[in-house]
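Left out: one protein chain. Kept in place: all the others.
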Amino acid sequence: MLKGIPSILSPELLKVLMEMGHGDEIVIADGNFPAASHARRLVPGYGHGVCDFLRAILDLFPLDTYVDAPVLLMDPVEGDDKNPQIWKEFERAVQATNGDKVSFEKLERHQFYERSKEAYAVLATSEHVPYANIILKKGVLDQ
Amino acid sequence: MLKGIPSILSPELLKVLMEMGHGDEIVIADGNFPAASHARRLVPGYGHGVCDFLRAILDLFPLDTYVDAPVLLMDPVEGDDKNPQIWKEFERAVQATNGDKVSFEKLERHQFYERSKEAYAVLATSEHVPYANIILKKGVLDQ
Amino acid sequence: MLKGIPSILSPELLKVLMEMGHGDEIVIADGNFPAASHARRLVPGYGHGVCDFLRAILDLFPLDTYVDAPVLLMDPVEGDDKNPQIWKEFERAVQATNGDKVSFEKLERHQFYERSKEAYAVLATSEHVPYANIILKKGVLDQ
Amino acid sequence: MLKGIPSILSPELLKVLMEMGHGDEIVIADGNFPAASHARRLVPGYGHGVCDFLRAILDLFPLDTYVDAPVLLMDPVEGDDKNPQIWKEFERAVQATNGDKVSFEKLERHQFYERSKEAYAVLATSEHVPYANIILKKGVLDQ
Amino acid sequence: MLKGIPSILSPELLKVLMEMGHGDEIVIADGNFPAASHARRLVPGYGHGVCDFLRAILDLFPLDTYVDAPVLLMDPVEGDDKNPQIWKEFERAVQATNGDKVSFEKLERHQFYERSKEAYAVLATSEHVPYANIILKKGVLDQ
Amino acid sequence: MLKGIPSILSPELLKVLMEMGHGDEIVIADGNFPAASHARRLVPGYGHGVCDFLRAILDLFPLDTYVDAPVLLMDPVEGDDKNPQIWKEFERAVQATNGDKVSFEKLERHQFYERSKEAYAVLATSEHVPYANIILKKGVLDQ
Amino acid sequence: MLKGIPSILSPELLKVLMEMGHGDEIVIADGNFPAASHARRLVPGYGHGVCDFLRAILDLFPLDTYVDAPVLLMDPVEGDDKNPQIWKEFERAVQATNGDKVSFEKLERHQFYERSKEAYAVLATSEHVPYANIILKKGVLDQ
Amino acid sequence: MLKGIPSILSPELLKVLMEMGHGDEIVIADGNFPAASHARRLVPGYGHGVCDFLRAILDLFPLDTYVDAPVLLMDPVEGDDKNPQIWKEFERAVQATNGDKVSFEKLERHQFYERSKEAYAVLATSEHVPYANIILKKGVLDQ
Amino acid sequence: MLKGIPSILSPELLKVLMEMGHGDEIVIADGNFPAASHARRLVPGYGHGVCDFLRAILDLFPLDTYVDAPVLLMDPVEGDDKNPQIWKEFERAVQATNGDKVSFEKLERHQFYERSKEAYAVLATSEHVPYANIILKKGVLDQ
Partner (left out) sequence: MLKGIPSILSPELLKVLMEMGHGDEIVIADGNFPAASHARRLVPGYGHGVCDFLRAILDLFPLDTYVDAPVLLMDPVEGDDKNPQIWKEFERAVQATNGDKVSFEKLERHQFYERSKEAYAVLATSEHVPYANIILKKGVLDQ
């Protein structure tokens, strides 16, 4: 534990977030996501939901302003609820740190999987809400 | 995720608990415990408190009945509260699964560290309550 | 050993089953299957038949409901018995846990091999009955 | 699978048995034995009892004739049954392959653990009978 | 050493033979074969000829009966002896264990190399006879 | 790079600082220190002086309040300047974050080396000032 | 530290520079560059700017005279300053060691990323100036 | 050191030469060759020239007689000396061991690089003469 | 294979022999020797007897002339033949290369084991003759 760093961010997770650069992506995966089979780097976040991670990460992590949509969601398959409740919380978390100019893009389920294979890391949570996967694309810091 | 297995138990943690045998010990370490430097096997449990793990583990894990005290606590150093509030919760968790015949033993801080070095695994939590470390000694199953 | 977990599930096998997510597949391979050459992760289950594993796994493992057939069999080559007796047991095991709405699909032998190469794991048994290989595709848990 | 080699002997187990030489020891451990924490080489034999392994191993494995007792058992702790039923089966298995001149020695529980740490390998079974651990010391072949 | 297992079969070689399944291939390579550069798994058999290995392996190893020719030879390059003497011994070894219904196929030198890259293992001998390379394709055991 | 984290703290260094717990020590070593031969974990900080690291680390890192002196210096050998100028800067850095109640202890050169071998990590800088090595002992956070 | 070798060149960096041969490339990456995801070999240079490295490297490292432009820059994206101030310093550093006959080439941002993936190494700095990435192609020494 | 083996052949180099078989190639690379980036196996030969290695290797190593040219050189780029002096020494070394019937082939610089990537090993020397790279293709021994 | 190097010497064995220096020891172990459990480096020589290795090794390997006995044998246990026939062959092999001034020393069985643990390598043969283990201590070459 260090002063001012929230304890939900493990040493390994913080290291991964720091190593990422402009354009690199991280997947915050829900509990049903095939994380271990799709991750280049699998970061364990078991027992937690997605939102706690999302808020803690966005406090430190700049979103990419060079693309139309630096946030990606998994588009629900035909027959499932097309507008999951939890997405509201995702939006609130993004607005709280980045204002309301950030666009979200939806990816079809298997496209989302393919995209995850190219991501820098997949953070495996135990979020039980369906379609609670989210990809964040890292932006630039001036410092 | 699997049916009936609580999501706070990660794949790695469950594997470790299964591999342990009669007399092997696991440390559930609080957020200030020097886990990485004392662990033979470090199991990440960051962001969680100790009690959630304790309850989930004791539902699966038999305590050793061949020793006087299969549960070990870290005795507070002179000057600190000698009877931390959280120990009550520890007792309740043990009673809920093992009845009230289980004895607890207290180990002086540095003895606790030495004991942890010999443990099969150390589970690193982010518990912020002081002296919230606990060692469980595994018992025998008949099945 | 842990309370309530059948002993045929080794620590490694249970870890693998937990790590798998929606759409990931596991092959339970018979004793003649070229498991070591086709497996991304080879899980040893030597000395056992397929059915004992199948029953123990299906008690914990949700089948995929987003595909037509979450269970795959190896279609016997021309000249061999096209309807192996052991498939009856496979069906009973699936029905016992998932009811009778689950469809099975047959894959030609070499297609089955190619599919196995993409599976998350291959569990190598010593089942001596021919064509006793089975692939299970993991589904979603709500919890 | 190979002709004439019983399927309970996994590739890894047979390799280990072949690598062992005069005086090397293997522990066939019951399901409660702390195998992973005491083994130099842990060989998985989960889901099986000890006797099936014992019989298959003794068909291939010469016992040491240079020591008084090439077979070691774990002496039950005061309060437990001092003469476990399963030991009869152990004796029958040894007699079937080596005649009745082979002596068994009993080791106190913690001495047995220490001895296991020095063994060439520990074979982890799921035997549920208590005190069903056995150490075999390898002898010499003329061929 | 184990009872009844010929000493030319090393622990590693026997493990490899056991791990192989239906359709997997092993190359027994002569001393000039580029074994280390073409092998997925290189098994050392230096100092021996090919025939001793061939006989010992065929006593344990079933040949594939689902293909026309489960035995492959390297076709001599134009200018070399098209019918090496040692092939007679190869045939005798195959006949001794599998009768005379087994067909051999010849592969052009570079095709043989490509095929070897896909084999489960290459056993590197020091056979000095030219064109003394042989590939065996594993079959099925009922047991 | 992440918001609010100084760029002198590399991903690896921050991970190491987070992994450390109560009583663990880190050595910030000058350019002549035998870091690679004495470090359990060697963290590269080449090209930098010690003070920049000291200030950035102390902003995040609690010092141990359970010991008399959580800061250790290398006592100059007889004949060298017994009171290096750079120690003043060390004191200022410690005071700025921890007030003036923190005691420093001096260790004889070879004792300092032995102590460094037990430290959780050694951060190798290129500080050219002699005797500019410093050990920090981590304390407890309530959070 | 060695006589005459500037301390900003770490042991690992110098080894990498020595291992490189004619035509191999090194990327000196600014703090926002996705270094860890694009590097074959990631060399840590955190906390430093690009220019200090550039000067120290060019004192030792010959530039390729067999290509038109042995130095590559990342062409700013439309909307950003097309002529970053820091490039002046880059030119001065190159002129100081190689005279003014060395040409620079600009690569579009994603082409620069692809090129970096093929480079021998990426040196990750914390340079905060945008578009301060530079690729150097190694030339030939007569010695 | 062993009797009769020249000391310029390191243990690793001799092992590599022995492991090579018919058709495998080794690159003896000059000091400017990008050896570390193009080698499957990099064998260090720093501080030596190419000729000493060439002579020592050819005393042990048969050249391939199944191809037109078992020796390959790097064709100088337009503008450089097309007939480097050192090639004379190469020819003398080859003639001394293999007579004068051995043909040499020249490969364009980048073709030579591609060929080196497929070679069994690259031996990195410090030869300062330009275009002093040579590839040897191994032949067959009868013994 | 290389010119003039006997094929019983594998690439790995020759590398080990070359790496050894003055005073280093190699054990040529018979088939019953506990080689895998006592070896720092286990070199496979399965299927061969000891004498073929002994002769091939002594042609290359100088014996230590700084000790009384550079050759060590395992003294037969009371009850076994105290003067094994094969020792004659050992003596002949040593005389053929080193003349008759070389002394042999006998070590009690368990002392021989302890000595083997300190040896540079153990060469595991399949020699079936009892007490056919031999240790060679390497000497000095002038070259």
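Of note:
Per-chain residue numbering starts at 1, and chain names A, B, C, D, E, F, G, H and I are given in the order in which the chains are listed.
The definition used in the following text is that contacts are C-beta pairs under 8 Å (C-beta built on N, C-alpha and C of every residue); 3 or more make two chains touch, one makes a residue touch a chain.
Here the structure is a predicted model, which is why all the values come from computation and not from measurement.
Checked against the full complex, the one of H:S7, H:Q85 or H:Q111 touching the unshown chain is H:S7. Against the chain not shown here, subunit I presents residues 19-24, 66, 120, 138, 140-143. Residues of subunit G in touch with the missing chain: 1-5, 7, 10-12, 14-19, 59-62, 141, 143. Residues touching the missing chain, restricted to subunit F, are 29, 31-37, 77, 113, 128, 130 (touch as defined at the top).
As a convention for this text, only the chains that are shown with their structure count from here on.
For the pair subunit G and subunit H, the distance between C-alpha centroids works out to 32 Å.
For subunit E, the set of residues that touch two or more other chains comprises 1, 7, 10-12, 19, 31-32, 36, 128, 141, 143.
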